[in-house]
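For this view, one protein chain was removed and the others were kept in their places.
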């Protein structure tokens, strides 16, 4: 990451628009922190209050739209982390991504869908964006989201 | 939490009955600990050997019963943690809750179901009960459980 840019400038320079963090509702938190370890809430392609690409993948939602859904879902995770840790996000390393794809029972391309999330993490964070991951096909998701993404990440200690 | 009460008294004073911890069967553990980090096994509304509210949510199980299922499922998690760490549970902070809802494919109110688990965590632990979470609709669960809940939690170090 270019040291002269702040995180938003860095992201913008890649042609990526970070969405506003989805408003935290109810009793749970967008992000929980344990030391330098970060757990995010599962988030979908909820962009500025609009849920995009809703429905079942392999049914009403195409593979290409599902990839976009994964892309925006993971950007919402990043936006939520950024709203909590600020510029420390420049030292973020992604450890684990779990991607739930709202799937018709015969849809089996979950890996390609979740690539839409994995790839943008590498675009933004470089090698620190590479992560272990699981891609799962599920029966249904809240509000008919087509994809829900959650992360475990590390804020790397750069003082050493 | 009132310092004069032990954990069971605290829970009772809220009108909450902690179930007996489900008997650990087979090769796995109800709870695994890594330093101050706690991982629980996924648990349902298995109360004193009886599985309650079984079936598919949106089908034979109503939203209201599913919320009760989530409530008892998370209390089983807490009961399992308590059986391992005892009164240290007074220093517990919940980091992540994953809630799997056994869903008909067109049921999309998983968030409302899992609120039944999230809310009681805040009732018991106050702000330390607020957590990141994911709510997922799945095709099926062991023994037809309607909800399965797992936690990642922290035992806060209060000696500092």
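Just a few scattered comments:
Each chain carries a letter (A and B) given by its place in the written order, and its residues are counted from 1.
The rule is simple: a contact is a pair of C-beta atoms (placed from the backbone, for glycine too) under 8 Å apart; a residue touches a chain by one contact, two chains touch by 3 or more.
Keep in mind it's a predicted model, so treat the numbers as computed, not measured.
Subunit A meets the missing chain through residues 37, 94-97, 101, 103-111, 115, 118-119, 121-122, 129-139, 152, 154. The chain not shown here touches subunit B at positions 26-32, 34, 39-42, 56, 98, 100, 102, 105, 138-144, 148, 150.
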